[in-house]
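The full complex has more chains than appear here; those shown keep their coordinates.
Labels A and B are assigned to the chains in the order they are written; within every chain, residues are numbered from 1.
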Amino acid sequence: MDNAIILAGGQGKRMKADMPKPLFRILGEPMLEWVIGACEKAGISDICVVKGYKAEMIDEYLDGRYETVLQAERLGTGHAVMQAVSFLKKNSGSDTLVLCGDAPFIDSQTINDALARHRADGNSVTVITAELEEPAGYGRIIRSANGISSIVEEKDATAEQKKIKEINSGAYWFRTDDLIDSLNSLTTDNAQGEYYLTDTIYILLGKGKKAGAFISQNPDVVLGVNDRKGLLRLNKTARENIIEKHLENGVEFTCTDGITIGRDVIIGEGTQILSGTVLSGKTVIGEGCVIGPDCIIENSTVGNDTKLNYVQCYDSKIENNVKIGPFVQIRPGSHIKSGAKIGDFVEIKNSVIGEETAVAHLTYVGDSDVGGCVNFGCGVVTVNYDGEKKSRCTIEDNAFIGCNTNLIAPVTVGKGAYTAAGSTITKDVPADALAIERGDTRTVEGYAARKLRNRKKK
Amino acid sequence: MDNAIILAGGQGKRMKADMPKPLFRILGEPMLEWVIGACEKAGISDICVVKGYKAEMIDEYLDGRYETVLQAERLGTGHAVMQAVSFLKKNSGSDTLVLCGDAPFIDSQTINDALARHRADGNSVTVITAELEEPAGYGRIIRSANGISSIVEEKDATAEQKKIKEINSGAYWFRTDDLIDSLNSLTTDNAQGEYYLTDTIYILLGKGKKAGAFISQNPDVVLGVNDRKGLLRLNKTARENIIEKHLENGVEFTCTDGITIGRDVIIGEGTQILSGTVLSGKTVIGEGCVIGPDCIIENSTVGNDTKLNYVQCYDSKIENNVKIGPFVQIRPGSHIKSGAKIGDFVEIKNSVIGEETAVAHLTYVGDSDVGGCVNFGCGVVTVNYDGEKKSRCTIEDNAFIGCNTNLIAPVTVGKGAYTAAGSTITKDVPADALAIERGDTRTVEGYAARKLRNRKKK
């Protein structure tokens, strides 16, 4: 089966953090995840990750999703791949992709197109390359009549070679058995005393095999990162590329400042994304929505024609024609049905809000099942926690919950029932009933004057 | 009377939305509105809009403000203007401006200066042009001894003509009767089989009339839009131009990220606008204010020396020396008087807040008339809705509303009166009185231990 080895042993000293370099994040996800994602999208599910620096963090991150091998010493890219020989042997007879865990912009189309070329040309190794207007610093590809003859590093390049614009991205397709074979012949006979993966090319050429190169149409495949500044730059590239994709899909942006959209987010035509909005994870936004300014939507689904203004929403579902905000938090497990209106300073948690229901202001609805056309007054609290356990409130269709009502869960407010403002409701309210809890009201005339006299006495 | 025809029939397929192109928005307003606004500011109030694609949306948007005619088939710019012949005939003897509805940055000064030149030179037609450093793609203006001799499209231009930097903006002044006359002579005798408006120039020149060109000092007049990316670019241009105008007027910006200011907004000298702030509609901000970060102010008036921090304010008035925020919403119909202080998590709706009144936190004041020097405790709710109708609360000068008080409207709290914390007030409170509604308080000693025992039994 076609398979991939991802080199993830690097440290990234200049990042100043005790973390393997491939775990640094682009748009909130580790670069390693971007590389894995490209493999998965290309249909490659047999992956071996070579870990090295802080190897346990790679294991913790992968959590068993993929095989890992340890490169205990750091003796070069060839040495890294050598640690995966038993993985390669299991895949004998197939082709192996080798990728850098810290070059996050490799994409599935490049992977698949390169493989097609690799096979069509009968290559033992195919280098994935890109053409750059400014190739300085990268290894240049030296083409031969029959493929490529070598990769020349910047420092070894002649003036003429430095003009070559085709450069090595650090990603390769190998015929698996040829890779195993050539790894056996690698030596440390060079200035750095390391095993270079690129030396396999010469070994294979020496045996009369073919080495080729595939030019990716996506020049970002070559981008890697050495320090925090570079990481910021890659984040910028990723942000801009993703926004551009959504522009092409008919999404409206009028000011992209502060907008970050995860690579898997889907947005419908005609939806406006306003400044300061962060969409991440498996979020899907429908058509004709206005999202923002300053919304944070994570792993959530939003229907059509919904308006969110300064809303944070996590792991929840919001249907069509809903209006929420400003200053609202929708916490995980919530489902806001069509036509609902949620106003300012409201938190919804692990609750269903029925169709056309209004939760206008300063209210907490937690662990509750709320029907349709319910009206919440201001300051309502579903008291879902008694210090020991959490319980649910049920509020049926057309109920009217008075301002500053406490609903002590578990409790049900029946269909069309009312609760009076300021009441604490501990027992179920029958349908169409009014529940009222209130003390006597006294009026103390002249209180202010007395208060003033007392103050003066003091 | 001088008059204008605005061509608004285009579709904008690459925008990916079922909408006439001139309805796409720049800073929240349709491009068509920008073009209409420039006419109005130039004193031209007799306007005919030529609609085509999704014509009903143009009508719905204009809502009868201006005459429209339908271009049922899309047979070129000349054909579009031909639909307005009866409009032109009503205006016989005057001059007619023809504008593109999707070139939003035409400005009133260009319009008026071009007309002055048009008349001074005795032209039948005057093309509004601009000089661009990079003219590629635009029609080039070929000057003659006496005016202009033609407009050469990019694809027809010789190498020499391509060097010409004066280009056609697509806007024209015509002597109205000459325009009517030349429209009759237009043919579709060309590669595209369309009626070109530019052909009127040759028709008029052929009749011995004069054609001239007026170079606008504002090169942005030529900017149009074909896709969402272009729309984003035009929004950026508009944002930057408007911010620059305010900088020149003495407004302070330290970071313009996320700032969008509508073209009609007025801001006083010495006011600071902080990042993430969006000002729109007929908003007027005084001098010496600090607005932002992250304020949204729409159709509102703000006095001098007022500070707003994370405030959203719609269709309201805020006076001088007011301090609001963070996290506050002022909803339509509110009037916040001088010296008031409004703290976090407060919503004011359709209410008057008197001078020096304090609404510190977590409070909703809706449909209320609040006097001066009133103090609201935390968690106060004006209960303005009983499930059937809305009513108003009146809170007179110097009143003190205790925390978590519910004021059940209609109700009046008299001058200097107090309400006790946690009270629900259903009847008027006389001046200087204290209203208190409270149940008995019981203390259950050892409750926690009993609770613990119960838990263990389970």
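Operating definition for what follows: a residue touches a chain if its C-beta (ideal position, glycine included) is under 8 Å from a C-beta of that chain, and two chains touch if they have at least 3 such contacts.
Keep in mind that this is a model prediction, so the values were computed, not measured.
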(message) Assuming the complex is a homo-oligomer with 2 chains given explicitly, what is its full copy count?
(response) 3
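Heads up, the rule we're going with is that only the chains that are shown with their structure count from here on.
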(message) Just the number, please: Cα centre separation of chain A and chain B in whole Å.
(response) 34
(message) Help me check something: in the complex, which residues belonging to chain B touch chain A?
(response) 15-17, 24-28, 227-229, 231-232, 235-236, 239, 257-258, 260, 276, 278, 294, 296, 312, 327, 329, 345, 347, 362-364, 366, 379, 381, 383, 385, 387, 404, 406, 408, 416-418, 422-427, 429-440, 451, 455
(message) Quick check on the complex: what are the chain A residues that touch chain B?
(response) 244, 247-258, 269-270, 275-276, 293-294, 309-310, 326-327, 343-345, 361-362, 375, 377-379, 387-388, 400, 402-404, 418, 420-422, 438-449, 451
